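This is the structure, below, for whatever I ask next.
A single protein chain has been omitted from the complex, and every remaining protein chain is retained in its original position.
Letters are used for the chains, namely A and B, taken in the order the chains are written, and counting of residues starts over at 1 for each.
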Amino acid sequence: MKSARLLAVALAAATASSSHAQSNAPAAPYAYAQLPDPRQEAEAKALMETLRCLVCQGQSIADSDADMAGDMRSLVRERIAAGERPEAIRAWLVERYGSWVSYKPPVEPVTWPLWAAPAVLLALGLWLARGRFRRKAR
Amino acid sequence: MIAETALAALWLAAALSLLQLLFGIAALRPGGSDVAPAMRPVAVAQAALVGLAFLLLIQLFLRTDLSVALVAANSHSAKPWLYKFAGAWGNHEGSMLLWVTVLAGAGAAVALFERRLPERTLIATLAAQAAIGLGFYAFLLFASNPFDRLFPAPAEGNGLNPLLQDPGLAFHPPTLYFGYVGISIAFSFAVGALVTRDVGPAFARAMRPWVLGAWIFLTLGITAGSYWAYYELGWGGWWFWDPVENASLMPWLAATALLHSVTVLATRDGLRAWTVMLAVVAFSMSMIGTFLVRSGILTSVHSFAVDPQRGAFILVLLVLYIGGALALFGLRVGTVREGSTFEPVSREGALVVNNLLLSAILGIVMVGTLYPLLIEALSGEKLSVGPPYFNSVSGPLALLLVAVMAAGPLLRWRRDRIGAMARRLAVPLGLTALTLAALLVLFPAIGLLPLLGLVLAFGVGAASLAPLWKRNLRRTPLFVWGMVISHLGIAVSLAGMASEAAFTRETLVAAPIGETVSVGPYRVRFDGVEPLAGPNWSAIQARFTARRGDGSPFVLRPQARTFHSPPTETSEAAIATRLDGQLYTVIGKQDEKGRWQLRLWWKPFVTLIWLGGGLVALGGLLALLGRVRRRRAAREDEA
């Protein structure tokens, strides 16, 4: 209990800068800069918003100040600029870090219940509600 | 002495809640004793005592009494006044004390003002509220004592997380807690009604204002929290589908469904069991949220530093209260008749669809939030469920819900015809079609969800005003105004969300001083940076001069702050609000070539998101006033 009391209890750090030391080295080229082609930039941005920062407390790499998130943004932008498809980049990262790195859950047996949930919930709701309605004919 | 006095008050309040519970049980026993009249004063005294303890905690923080462990761990003498004050609930123990204070306050409010509920149900309700209180008092006193002393007292405190050093902290958590914990009244009402088996229109009419009151605060709290995250985190996002945000959204979804089902119960005596279920679910979601935030089983921006013992304690409380209420539901609700059935095309039919969709969204948010936990427990595999899932799955349902919201208020109770409704909806439908055509011509590249959102926002905005059509506005009851304004608020908020998603312009550059960059319709000149010293931080402050076309230029001053205690860097965005949107500017770091990282956004109509939230809450307030006024009038008629 004592150690817990001494911990700085608070809404924990949102910017990784508070919990991780940052280096003096310059940021990666596309960590804080956009691609010149707006279409490619939009593609990169959409992908970055769905990739999870590895050193943060549940933020996407698109809205984190952590150095590592900056490096991942640069990686994504450079690969998009080189013509790679967003889903190929996602797959490449998942191959390294597992599904955790992607905010978009894969569709595979382990996530079937997750993706089926909406349909199941709606069906259950309709089934429950059907008793509330009077028969049409009368 | 202050800490000891406060602790004594807390113990006394706990004892009174036990007394309140025992009185309730005694009064409800067959041939029960006549202690029931004592319950009201006991409930009020309990709230006064815990309120005193909370005020004393604030006093300890204001004085920075470092001999109190909680103050030493979370405050600092050099902190500005406002953050000493609000810092009292910027930590686990203090916020838990606020939680219990609101719980006791809600019980006292019921004891003081509730005159409609049948006496036996009221006794059971107050007993239920006391039972919840008892568990959380125990949690505070045995596992989270805010008044523990520290020997020897340190020379200085650890300080408050800089992200919390914002006026938002003074407003957001208390508002959210008023709603979050205030909804406990609905829970206790439901338990009370299950105990006495008395579920009907009278019960619904008694419960409705309380649900409305808590729902207003929930709406305001979520809206304020979203705006706080938007300007504080410095990347322009306003909703992240973060587990803790979801935990605050779930009670709101349940309370919104409850608000609508309770109307069906009050007006048409239908959905009895369902309404009781929702009342139980709403506060259960609050308690589950409390557990998720404080047990540390989720990683989130918002989590408190954790202790598994505390998690276990709250989990036991969840089992007792939620499990108990659900078991009571299963045992008792079979004896409650389900009430009337409805025609599909009718006001109540639309309200059933509303409940169905809200519950489905609630279920989706819950499944999505808990699924990674479940999978990791079962298979050890780590999974992330985030915006792509929630947006694609709940987005379409939410849009459907909004469409139903447009039609529902125009339907008559009992029975209506589709043709008649279509005639009433002619103008909004026409406007919807017009918006769709205009958007497709002007912005062919817009995404599907934002497009549907914008189209619906216009149609629904118009439809939400339709119930006022051909009505004498001065004689329209206040609660009708409330509904209209709340529904309009949803449309306004939706328009803001869709506009933000579709039209935001972003400029991220490394710029030397003197350079001009453009974002959306603005040209922004980077004039320079200067050092700046705040009360407990130092900062680099940038100066931007922004100009739109030939308009007059104006200055923005974003900061990159470095806090001393604890050492942390934050970015303070500078935001210029215009009628048609916000210019959002952030200054980052300097690079090796002496250029600065600038982040600029132009977000058209983004403010509508929170303005809409405010309208929704305002509508709730009007409805509440309307209900209370009518209730008072009814009472005077009886007298």
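Just so we're on the same page, a residue touches a chain if its C-beta (ideal position, glycine included) is under 8 Å from a C-beta of that chain, and two chains touch if they have at least 3 such contacts.
By our rule, contacts and distances are computed from a predicted model.
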item	value
Choices "FeS cluster assembly protein SufB", "Aspartyl/glutamyl-tRNA(Asn/Gln) amidotransferase subunit C", "DsbE family thiol:disulfide interchange protein" or "Sn-glycerol-3-phosphate ABC transporter ATP-binding protein UgpC" - which one is the UniProt name of the chain not shown	"DsbE family thiol:disulfide interchange protein"
Chains in view touching the one left out	A, B
Hidden-chain contact residue, picked from the options B:Gly51, B:Gly237, B:Gly311 or B:Pro344	B:Gly311
Candidate in contact with the missing chain, chosen from B:Leu112, B:Leu374 or B:Leu440	B:Leu374
Sole contact to the chain not displayed, among B:Met277, B:Ala463, B:Ile575 or B:Leu615	B:Met277
Absent chain, residues of chain A that touch it	20-26, 28-29, 31, 54-55, 67-68, 71-72, 74-75, 93, 95-98, 100-101
Positions on chain B where the hidden chain makes contact	277, 281, 284, 288, 291, 295-297, 299, 308, 311-312, 315, 318-319, 322-323, 326-327, 329-330, 333-334, 370, 373-374, 376-377, 382
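By our rule, only the chains that are shown with their structure count from here on.
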item	value
Rounded Å distance between chain A and chain B, as computed from the means of their C-alpha atoms	23
Touch list for chain A against partner chain B, complex	1, 4-15, 17-18, 26-27, 32-34, 45, 49-50, 52, 57-60, 62-65, 98-105, 110-111, 113-114, 117-118, 121-122, 125-126, 128-129, 131-134, 136
Residue ranges of chain B touching chain A (in the complex, touch as defined)	69-70, 73-74, 90-93, 143, 148, 158-164, 232-237, 240, 242-243, 270-271, 274, 298-307, 309-310, 338, 341-344, 349, 352-353, 355-356, 359-360, 363-364, 367-368, 371, 375, 379, 381-389, 393-394, 397, 506-510, 566-571, 588-589, 591-592, 597, 599
